[in-house]
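Complex shown without one protein chain; remaining protein chains in place.
Then we have subunit A:
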């Protein structure tokens, strides 16, 4: 493991809070990204990401150094996001909006004739459609897809984070990708 992180963790365990600030600084973007893709709402993602770091701090003594530190953080953030998804009503996302899209929903955009995939990706609408498609995935598929694509994590890392056999991770990625294809493949 990275020496820098090792030293920071040691300092945190001794009660040095400022050492934890370095950890937050290093991983905040990735953790926020994970929460955002899982929850689909910037405000809630910010909240969940902060809670994830606070939990990590409180539970730093349970961190097992044989695991990658980032994997441990991802595990905390993933579990927290899943908890939050479960507390919600399942239909809450049907008309979910991504900030900055002026109230366009997936349904209104589906009606639009879309541009070529290359330009389309630059458009906000497509960004939103991708996020909508991710949010439509059941949580077990959503989790693996998000982990795979936010940080190009390997199958082994995802299996470590979720504490699942690699075969299960593969199957879930495949099913998740098929489900996404149904929403995005025709664009």
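Note that in this section a contact is a pair of C-beta atoms (placed from the backbone, for glycine too) under 8 Å apart; a residue touches a chain by one contact, two chains touch by 3 or more; residues count from 1.
The criterion applied here is as follows: contacts and distances are computed from a predicted model.
> Choose one: "Anti-sigma-W factor RsiW", "ABC transporter ATP-binding protein", "Acetolactate synthase 2 small subunit" or "Pyridine nucleotide-disulphide oxidoreductase". The correct choice is the protein name in UniProt for the chain not shown.
UniProt lists the chain that is not shown as "Anti-sigma-W factor RsiW".
> I need the residue numbers on subunit A that touch the omitted chain, in ascending order.
Residues 14-17, 20-21, 24-25, 28-29, 32-33, 36, 42, 45-46, 49-50, 53-54, 57-58, 117, 121, 126-127, 130-131, 134, 145, 149, 155, 170, 173-174, 177-178, 180-181, 184-187 of subunit A touch the chain absent from view.
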